[in-house]
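Here the complex is missing a single protein chain, while all its other protein chains stay put.
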Amino acid sequence: MTSRIDNKRCLKMYKQMLTIRRFEEKAIELFEHNLIRGNIHPCIGQEAVSVGACTPLRRDDFMVNTHRGHGNCIAKGADLKRMMAELFGKSTGYCKGKGGSMHIADFEGGNLGANGIVGGGLPIAAGAGIGIQNRGTDQVAVCFFGDGATNQGTFHESLNLAALWKLPVIFVCENNLYGLSTPVREAVSADHISDRAMAYGIPGMSIDGNDIIAVHTKMVEAVERARAGEGPTLLDCITYRFFGHFTGDPGKGITYRSKEEMGQWLERCPIKRFRERLIKEKRITEKMAKTMEANVTASIEEAVQFAKESPLPLPEEALQDLFH
Amino acid sequence: MTSRIDNKRCLKMYKQMLTIRRFEEKAIELFEHNLIRGNIHPCIGQEAVSVGACTPLRRDDFMVNTHRGHGNCIAKGADLKRMMAELFGKSTGYCKGKGGSMHIADFEGGNLGANGIVGGGLPIAAGAGIGIQNRGTDQVAVCFFGDGATNQGTFHESLNLAALWKLPVIFVCENNLYGLSTPVREAVSADHISDRAMAYGIPGMSIDGNDIIAVHTKMVEAVERARAGEGPTLLDCITYRFFGHFTGDPGKGITYRSKEEMGQWLERCPIKRFRERLIKEKRITEKMAKTMEANVTASIEEAVQFAKESPLPLPEEALQDLFH
Amino acid sequence: MAEITFVESLRMTLKEEMERDPSLMLIGEDIGRYGGIFGVTKGLLEEFGPQRVRSAPISESAIIGSALGAAMTGIRTVAELMYIDFTPVAMDQIVNQAAKMCYMSGGKAKVPMVIRTQEGGGRGNAAQHSQCLEALFLHIPGLKIVMPSTPYDARGLLKTAIRDDNPVMFIEHKLLYASKGSIPEGEYLIPFGQADIKRKGKDVTIVAISYMVIVALRAAARLAEEGIEAEVIDLRTLVPMDFEAILKSVRNTNRVVIVHEGCRRGGIGAEIAAQIQEEAFDALDAPVERVGALNVPIPYSEPLENAVIPDEEDIVKAVKKVLYRS
Partner (left out) sequence: MAEITFVESLRMTLKEEMERDPSLMLIGEDIGRYGGIFGVTKGLLEEFGPQRVRSAPISESAIIGSALGAAMTGIRTVAELMYIDFTPVAMDQIVNQAAKMCYMSGGKAKVPMVIRTQEGGGRGNAAQHSQCLEALFLHIPGLKIVMPSTPYDARGLLKTAIRDDNPVMFIEHKLLYASKGSIPEGEYLIPFGQADIKRKGKDVTIVAISYMVIVALRAAARLAEEGIEAEVIDLRTLVPMDFEAILKSVRNTNRVVIVHEGCRRGGIGAEIAAQIQEEAFDALDAPVERVGALNVPIPYSEPLENAVIPDEEDIVKAVKKVLYRS
């Protein structure tokens, strides 16, 4: 039921999902052409979680991100040009080329940065929650992390702290069923990651993470709870990364995932599902969708152009920015 | 109901509890006379947990201990003389004077050592469980830790690992209601520490830790489960440390605990309760108890004598034992 | 000028800074009602309330990480780790997060946080409660490191640390807490990167930090009885380091002994010695000497602990060695 969400928001969400998808496809392509170095962890397939979880946020709400974080950056309102420039290692990038894919931060947009350390971001999000509480505003902090990260000690410590102090933090698990090659059932001893909320006496629920409306709905509740000072929530959003772990993963993860499984999940593509729904509910026409698609493609081309034309940092800039 | 435990075992358990109590009282006295340095974290009041949890163990079972660990050492069969010598920093001590109170280990007795790092021992216990599983024996490993330690990341990681791999580990929380000065309800966001077992899909229960029979009974079940290859158990044993956090704690913890509370717990002294029960069940007479008390006192005097007469290590021994 | 203890100096400074900056927050274990295991935060909970004096569960990673998150979002924070031996429990949040946040974000992240902790042996606390680990942090770009040796310096440096917009490791020493010193009435700040010559001398330069400054001063007094005038330089901050002060002294004395309590191998003396020979090779009349702990964990037993941790005698010997008088 999208009916409770107004048209404008629905279309915006759809467009953001599309933007994420196209951005990631382009980034992979550029990586394969050696225009982007390091590694990329594409979030293709997980767009509903990013957009569903970020749409209920305000610009002044905080977000803590993961290594698979391009989608969350975009959903939190990052500028594609500066993102792409960062991937190109250019001075005009969000981190002046110092961060790269795993460290894009956009403080003006409440994006506190991503993390190359699995589980490294959870305590930081709790801290953002402390900041909010101490300032006495009604902001919230959302913390993204993967299923694999729920086995890190920091998950436990951060949820405990947030629960104890009723911090306004929403813990959003992007549960794509694998931590690198490891299936969640071989790594998480609980039946559901949401069961772990019981250890902290906070609400926890498992959601279809490929259904953007489901994610959005639960997130709205969790955000309300947090803004009202009632403390944290754990949302376990079950989804799937179509591409594989990273740009170096053979056959998009075929060494540890079956073709059947991958095929089934492709069927459940969150973008396709949302589009079908929007069409069914007559919120969008095929034509509108096409125009939107063209706009998205253009914005990404523009970002690539910007990145390409931007200057590389000078070697001596390496010594700058160590301290504020 | 002690009835299912035979007389001999009951008396042995009682004697061990008494030994722990007297050992700790003596150690505190010696500390106050500057014969023991550093700090001591006395376990006075918690004897039922130590003895209740260790009695079902065999000598070849493993034990991982905490900073408040003298009682567990004794319950696992350590020699009082070598323990006391270690507190005196003598060469004849369990660690040749290198470890002191917080690091007594007795490998022949399955005691893998204590830990000065809160939560530091839990992964080690999981590893002992792995060792057992790989050797294919029916040994178990028991891991002691405090309520405060359940907020460390290692608690989470270790219970998850043990649950996933069905390791033969019994996690025994000596829940004395405080981590240093911090009440458990201000540090643990769950209602009961045993609730945390749910996050790992393993059995967890909260027990009256001042009732040695209750601890013993649950421990027997947990050990059976572990020996049968059914995996770990979390036992939350609720108890109280009469003395305070450590030998430097003003007024035995009066700065953070009320007189009333301390008095109520003294009423629930595990040794007194067990003795009354044994007398009621006619398993022990006042006279037997007296003799036993005298024997215990003598054994501790003997340990002190041994420690006093033992040589201090030579300075050059400082460079030994870095590597095996 | 009042005589106060090191602990009192720290407490007074925290209190003043909390009054000055209404957002300043403290976080750490048992820092509330209990006032901290060494009493540094006594009374602050009562005065500033539980949101600004956050007594946390035993979760060092969450303590440091949440201090970082709070700092990044505008709440100046002082986090306390009870013993420096527990920094390894939170090492990722210190080394990979706090230290790198500003740089990784291209200079955008502002991280006004102090990690207060204490180190050192001498009290029979054994291997996991007696370490000196400042050298680990010296190797990690992005952290400032402060190591005061007197109540006066502690106050001036803590103010500077709190007002700094970057992560600062503020490392105290357990044997200094009861030491007393004079503090002037008004406010003063001691800038980072300014060593302090705690004793003037012309025959040899002793570079020391933290509690070893006190020990070095005792050694210098003994040496003076034998007619050897040692100059004792208290670095006060390791990052930034006042290397100029060292060079200036060395060019005068031509002989140096570096003293720290941490393990000699890979200790801060290694870096300083390496730099001195790079910058003042021709000024040296003898190899730079390093005094540090023996290469083992700190043992519990007194004669062993004494053998491992450097003392007055070791410094005197090292000085005589560089003077070729041994």
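Just so it is clear, A, B and C label the chains in written order, and each chain counts residues from 1 on its own.
Definition applied: contacts are C-beta pairs under 8 Å (C-beta built on N, C-alpha and C of every residue); 3 or more make two chains touch, one makes a residue touch a chain.
Keep in mind it's a predicted model, so treat the numbers as computed, not measured.
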Using the contact definition given at the top, list the shown chains touched by the missing chain.
A, B, C
If the hidden chain were put back, which of C:6, C:38, C:103 or C:192 would touch it?
C:103
Listed residues A:30, A:51, A:64 or A:118, member touching the removed chain:
A:118
With the full complex in mind, choose from B:11, B:130 or B:262 the residue touching the hidden chain.
B:130
Contacts of subunit C with the missing chain: which residues?
85-86, 88-89, 91-92, 94-96, 99-100, 103-104, 126-128, 133, 135-136, 138-142, 262-263, 265-271, 273-274, 277-278, 281, 284, 286-290, 295-297, 299
For subunit B, which residues lie in contact with the unshown chain of the complex?
62, 64, 93-99, 103, 105, 107, 112-113, 115-117, 120, 122-135, 141, 153-154, 157-158, 160-161, 164-165, 320-324
What is the set of subunit A residues that contact the non-displayed chain in the whole complex?
37-39, 86, 89-90, 95, 97-103, 115-120, 148-149, 151-153, 179-182, 186-188, 255-256, 312-319, 322
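The working rule: only the chains that are shown with their structure count from here on.
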On a C-alpha centroid basis, what's the spacing between subunit A and subunit B, in Å?
46
Length of the line joining the C-alpha centres of subunit B and subunit C, rounded to whole Å:
36
Nearest whole angstrom, what separates the Cα centre of subunit A from the Cα centre of subunit C?
40
Multi-partner residues in subunit C (2 or more other chains touched) are 56-57, 59, 61
Multi-partner residues of subunit A (each touching 2 or more other chains):
153-154, 157, 160, 164
